[in-house]
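One structure, as C-alpha cells, below. Some questions next.
Apart from one protein chain that is not included, each protein chain of the complex appears where it belongs.
== chain A ==
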Amino acid sequence: MSYTFQFGEVLRYWPLLVQGAINTLVFSVIAMVAGLAIGVVGASCRISSSRVLRAIAGAYVEVVRNTPLLVQLFLFYFGLPALGLRLSTSQAAILALTFNTGAYSTEIVRAGIESIHRSQIEASTSLGISRLQTFLHVVLPQGLERVYPALASQFVLMMLASSVVSAIGAEELTAYGNRIQSENFRAMEVFFVCAAVYLGLTYLMRVLLAAVAYVAFPRRRALGSV
C-alpha cells in the first residue's frame, strides 16, 4: 500500500467546506427549533383527551419513526411536485429534517410531560391556575428540563443524519465534499476532512445546547448541575 495523502488538494477548497459546514449547521438549527415546536404540540396531542388528536399524533410518530429518513426526503423532494408543490433542495432538506425530528421530539417531550407527578397539577390548579397555564408554567418546563439530555442527543444525531440530504444535492457539507472529490478524485482525503468537520460541528452543537440549557433552566444553574 503506497498511498500518498495529499490534503492540500482538499484544503484548497476550504471556502466550499466552510460554506457546507455553515449550511449543515443552519439546516440543523432550523430543524431543531421547528422540530422541538412540533414535539411540544405533538406531545400535547398525544396526551390530549381528544381521541382524534391522539390518533393523528400517534400515526405521525409511528410513520416517521418506522420509515427511512432518505425515503421521507425523496417524498418531499420528488413526490410533492406531483401534487404541484415544487421545493428547492434546501427547502426539501429542511422540511424533511424538521418532519423527522418533530416525531422523535414528540416522543421525548411526551415522556417528559408524563413523568411529572399529578400532585404538581393538583397544587397548581388548587391555586386557581387554569389547566392550560398549569401545562405551560408547571408541567412543560419541568418535563423539558427532565428530558433535555435526551433531546440534545437527538438533535446531535439529527445533525449527523442530515448528511443524507446530499442525496438530493442539498447544499451542505457532504454534498460539497462529493462535489470536491468528483473534481480532484481525492475521496479519502475529502471525506476524512468532512468527518473532521462533522466532529467539530458536533462539539459546537453540544456547546450551543449547553448554553441553551444554561439560559432555559435557571434552577440547574443555581444548583450547579449544568
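By definition in this document, a contact is a pair of C-beta atoms (placed from the backbone, for glycine too) under 8 Å apart; a residue touches a chain by one contact, two chains touch by 3 or more; residues count from 1.
Keep this in mind: contacts and distances are computed from a predicted model.
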{"item": "Listed names \"Succinate dehydrogenase hydrophobic membrane anchor subunit\", \"ATP synthase subunit a\", \"AAA+ ATPase domain-containing protein\" or \"Amino acid ABC transporter ATP-binding protein\", matching UniProt entry of the absent chain", "value": "\"Amino acid ABC transporter ATP-binding protein\""}
{"item": "Chain not shown: contacting residue from A:V18, A:A55 or A:L127", "value": "A:L127"}
{"item": "Touch with the omitted chain, as defined above, among A:Q72, A:Q142, A:S162 or A:N178", "value": "A:Q142"}
{"item": "Hidden partner chain, residues of chain A it touches", "value": "119-120, 122-131, 133, 137-138, 141-142, 145, 217, 219, 222-223"}
